[in-house]
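Below is one structure. I have some questions about it.
Of the protein chains in this complex, all but one are displayed in their positions.
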Amino acid sequence: MAKLKFGMVGGGPGSNIGSAHKRAICLDSTADLVAGCFSRNPEKNAEQGKIYGIDQERCYKNYEEMAKAEAQRSDGIDFAVIVTPNNTHYAVAKAFLEAGIHVSCDKPLVTSVKEAEDLQRIAKEKNLLFMVTYTYTGYVAMKYMRSLIRNGEIGEIRTVMAEYPQGWLYKDSGGKQGEWRCDPKQSGRVNCLGDLGTHVENAVATVTGLKVKRVLAKMDVVVPGRLLDDNDQILVEYEGGATGVNWTSQFAIGCNNSLRLRIYGSKGTLLWFQEEPESVTLIREDGNPCIIKKGTASVTGEAAKYGRVPSGHPEGWLESMGNLYDSFGRCILARKDGTLTTDMIDYPTIEEGVAGLRYVEACLESNDKGNVWVTL
Amino acid sequence: MAKLKFGMVGGGPGSNIGSAHKRAICLDSTADLVAGCFSRNPEKNAEQGKIYGIDQERCYKNYEEMAKAEAQRSDGIDFAVIVTPNNTHYAVAKAFLEAGIHVSCDKPLVTSVKEAEDLQRIAKEKNLLFMVTYTYTGYVAMKYMRSLIRNGEIGEIRTVMAEYPQGWLYKDSGGKQGEWRCDPKQSGRVNCLGDLGTHVENAVATVTGLKVKRVLAKMDVVVPGRLLDDNDQILVEYEGGATGVNWTSQFAIGCNNSLRLRIYGSKGTLLWFQEEPESVTLIREDGNPCIIKKGTASVTGEAAKYGRVPSGHPEGWLESMGNLYDSFGRCILARKDGTLTTDMIDYPTIEEGVAGLRYVEACLESNDKGNVWVTL
Amino acid sequence: MAKLKFGMVGGGPGSNIGSAHKRAICLDSTADLVAGCFSRNPEKNAEQGKIYGIDQERCYKNYEEMAKAEAQRSDGIDFAVIVTPNNTHYAVAKAFLEAGIHVSCDKPLVTSVKEAEDLQRIAKEKNLLFMVTYTYTGYVAMKYMRSLIRNGEIGEIRTVMAEYPQGWLYKDSGGKQGEWRCDPKQSGRVNCLGDLGTHVENAVATVTGLKVKRVLAKMDVVVPGRLLDDNDQILVEYEGGATGVNWTSQFAIGCNNSLRLRIYGSKGTLLWFQEEPESVTLIREDGNPCIIKKGTASVTGEAAKYGRVPSGHPEGWLESMGNLYDSFGRCILARKDGTLTTDMIDYPTIEEGVAGLRYVEACLESNDKGNVWVTL
Partner (left out) sequence: MAKLKFGMVGGGPGSNIGSAHKRAICLDSTADLVAGCFSRNPEKNAEQGKIYGIDQERCYKNYEEMAKAEAQRSDGIDFAVIVTPNNTHYAVAKAFLEAGIHVSCDKPLVTSVKEAEDLQRIAKEKNLLFMVTYTYTGYVAMKYMRSLIRNGEIGEIRTVMAEYPQGWLYKDSGGKQGEWRCDPKQSGRVNCLGDLGTHVENAVATVTGLKVKRVLAKMDVVVPGRLLDDNDQILVEYEGGATGVNWTSQFAIGCNNSLRLRIYGSKGTLLWFQEEPESVTLIREDGNPCIIKKGTASVTGEAAKYGRVPSGHPEGWLESMGNLYDSFGRCILARKDGTLTTDMIDYPTIEEGVAGLRYVEACLESNDKGNVWVTL
């Protein structure tokens, strides 16, 4: 019933992120999963293929083969979903782009601005769509805040307090995921800032339209025995003069996944908290906080369209990711039809992926130099 | 990739509830939709069939034909999902049961205890599974509270303050749905109590294990021009001596879908609010409210298994409905294998459907007699 | 510097309520404490007199003597504050009224409607002011909600969900106060309803202007070993047709002093919670809850005048009681000047005290007869 077909790279048995993408795509019947290279381990690969009901012949032993084979099939996949470890994103994404296949890649996109710009260039040359799954930008509330700001409801933005603390790495453990995130060999030069900080940068940019001009970053390695940053406190100046503080942490006990935006403008304030994702607090000049929820009459236009069920029927993280794929899928179909226009693109593109890496590299430079301003 | 197949009755173009069931089932690849009778209008029926990618021959013109045809196919549906208006549930469910097909039916089950007991009898005789989709009981938090109570964490339950106010019918309108809900010809003798009150009764019963012994109901028709109850305030006594108040309303401005449970025991208290469905507030004898969320280490056992994504990644109403179907699907598979045991059944069954109607009929009798106690 | 003088009956060493009244009165320099009969025990009486710096001769051995002596002094007290156990209020208040002295009496006023009406009659004959210290009605937020309702901001009131649960008596103890409250010899026929239910009745009446027409009360004795009600669930009908539920409890673990009002009207909703007393949640027809706080520009008129410090500087329970005394003091001064007008009276009078007892007696009758409607 879905009009599109997709393949997945990564997401083998036990993978959280693979099944999350799969569920998000199926939620709206955006596309059917028909091919994959789920693991380098042939048995695990086959096992996952069976779980997903993939034809054996489309369960590929590596991504290069998959990209080539699918590109040649008349019923080949429309897009590839990349959910492998971050340090492999570049090679995998490149292979699919070069095979002429659209790509959806988990964030952070790659490990350097250079790689990111390279992918950006190839996608442009090949005229392919590229989504970076900054999941949080898919929430109805995020789109609603964006429209409020665009409409001038809170005036000119003055300062943005943005944060994304977690607590799961408050001790030097955190299971398998904790290990690779904190291992310089697997994660490169950043841990917390790459995983969480890029979400913060992207969320602020998406909602407010502000672009980071320069940063002054303090990146600390706090938990004993750790080698990479687990607490980042960053002063930000945006183009146009707004300021802000971005805070990310992995040892903030009691914080599960606490992305929070507080946006202060000349005429009002907007507050949003990812763990209660459907509520936006809008404060106008009278100073009274008003809570506006998904599905109510106040949420109109494009934001409203992304809701699936009525007000008071909570939608969550998977639905948010589903919203990204919904727009991505519509754009792929429109590209096929030749009807794609820029304003239809309502998902995070490779431009956002590049911006995230520029932010990370500037922060690293600032921190290395002793917490000085670095212009992006 | 799903191992089961299902058909749908109702859920034509524009239907909210049909697409909700569809999404919930697809979220976990529990079953594939392969047949349907989505509308009595042949064009709408065909249109919806196309949207869902159903073979034309399995897009039936009525449910009787569908039940018979699917029963005879070797690849026939494993279960039927009934999302038609309430007053048709009985006939449709009966047709599928008599054809030997498992049934999932929206709530309230039917319009009288008599009908409900009839379906219960047939399902028992035919040895078929029957789910009534009391969606709210699927939340991880509900299952967690149930386990806390079973383990004696809050002692003996003393009183339960349960409520489910909405605000959408505060004026005499509410669109198409508002019209039929408030129309005695389509809804029978109850409006608010049937739609919301049954959820309250079921939520309390599921979480606490308490059974209603008697009720004293005040059912009021408040908004001018309305003919059926839109505000119900009900005193409850449970078997074993606990008491409670159940309140449902449709004119409570500001309440979207505000099912709330407050359960007071001899050793502690549990609080839960459907619009923030992942949080349970547990208060022990020290009186300090502690908030426990889905996905954290405190939520263990069977409750934890229903979570799909980590803590802080919100799951919502569709995921909750998905949980019902997850258990229902497993039970159908187990029934096929001959391995089904009673303790596997973790979805609302026809017994819960019958209990809901007994509650409604007792409340109506209480109200008709001038607000007197009526024993169930 | 205060222009009034008062005396106190009760409030001996260790008394919470005596010192609370004292602090509340001193907060605004409303009156100076110059006389008292703090305890029947002469030593305790003298001890408390010393603490308060009272002249020995005005530390009376009983209230009869105090009333007479103070009435004869040219510098006698302007009003007496009665903070003795409930079952003595009648005699003490009567003595001061008959001596021509204004009275402020703790609630519940007395133990029967008969006694209350008797005091009401005497006060009227003597042209004396009589305050019953329903403390919660003094909050700025309560006065603000009252003005919103009077101005028609939420339209016609439809239903009121009012409650006042506490948790301190969840076990059969509660210290000295718990003992006398639950002892029929000291408290008469009611415990929880007298202590908390009268506050609920009064708070609703004050804020909404609604008068109780009839009640259907379920008063339960739940905690093992207890002899008087500790959980009351009451259906209410108000004059004019609004309905409501009043709930009070003393075993609701986690509830400290949780008076809560939820008022649903035809055009909006008002929510208020005593433990966060400065915030009013106002919901208009758009359904978006807006939080309005003491001291902000939205709170105007008479409500605003009761605030002492700016917005964001919390004021609490003592300040609320201070507000009652502020109005009471102004009225006494105006009575002296001959300038007192009815609209100046902004404190709970003996009429409210009488209404509370009528409510209690009707509930007792309803409960005794098996939970039937009793008209006040």
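Labels A, B and C are assigned to the chains in the order they are written; within every chain, residues are numbered from 1.
In this section, contacts are C-beta pairs under 8 Å (C-beta built on N, C-alpha and C of every residue); 3 or more make two chains touch, one makes a residue touch a chain.
What you see is a predicted model, and the numbers here were worked out from it, not measured in a lab.
Chemist: May I ask which residue of A:Asn231, A:Gln274, A:Thr296 or A:Asn323 touches the chain that does not appear here?
Modeler: A:Asn231
Chemist: Touching the left-out chain: which of A:Gly36, A:Gly265, A:Gly329 or A:Pro348?
Modeler: If we include the chain that is not displayed, A:Gly265 is the one touching it.
Chemist: For a quick check of understanding: of C:Gly7, C:Gly295 or C:Gly329, which residue touches the chain that isn't displayed?
Modeler: C:Gly295
Chemist: Over the whole complex, note the residues of subunit A touching the chain we left out.
Modeler: For subunit A, the residues touching the absent chain are 154, 158-159, 161, 163, 165, 167, 170, 216, 218, 220, 222, 231, 233, 235, 243-245, 247, 249, 251-256, 264-269, 271, 281, 283-285, 287-289, 370-373.
Chemist: Since one chain has been left out of the picture, which residues of subunit C touch it in the full complex?
Modeler: Contact residues on subunit C toward the absent chain are 1-2, 16, 19-20, 23, 26-29, 33, 51-54, 166, 255-258, 274-277, 293, 295-296, 308-319.
Chemist: Since one chain isn't shown, list which residues of subunit B touch it in the complete complex.
Modeler: With respect to the unshown chain, the touching residues of subunit B are 286-293, 296-298, 311.
Definition applied: only the chains that are shown with their structure count from here on.
Chemist: Report the chain closest to the protein's overall CA mean, measuring from each chain's own CA mean.
Modeler: Looking at where each chain's C-alpha mean falls, the closest to the middle is B.
Chemist: Could you work out how far the Cα centre of subunit B sits from that of subunit C, in whole Å?
Modeler: Between these chains, centre-to-centre, one finds 44 Å.
Chemist: Roughly how far is subunit A from subunit B, centre to centre by C-alpha average, rounded to an integer in Å?
Modeler: Centres of subunit A and subunit B (C-alpha means) sit 34 Å apart.
Chemist: Please report how many Å separate the Cα centroid of subunit A from that of subunit C, as a whole number.
Modeler: About 56 Å separates the centre of subunit A from that of subunit C.
Chemist: Touching at least two other chains at once: which residues of subunit C meet that condition?
Modeler: Residue numbers touching two or more other chains: 287-289.
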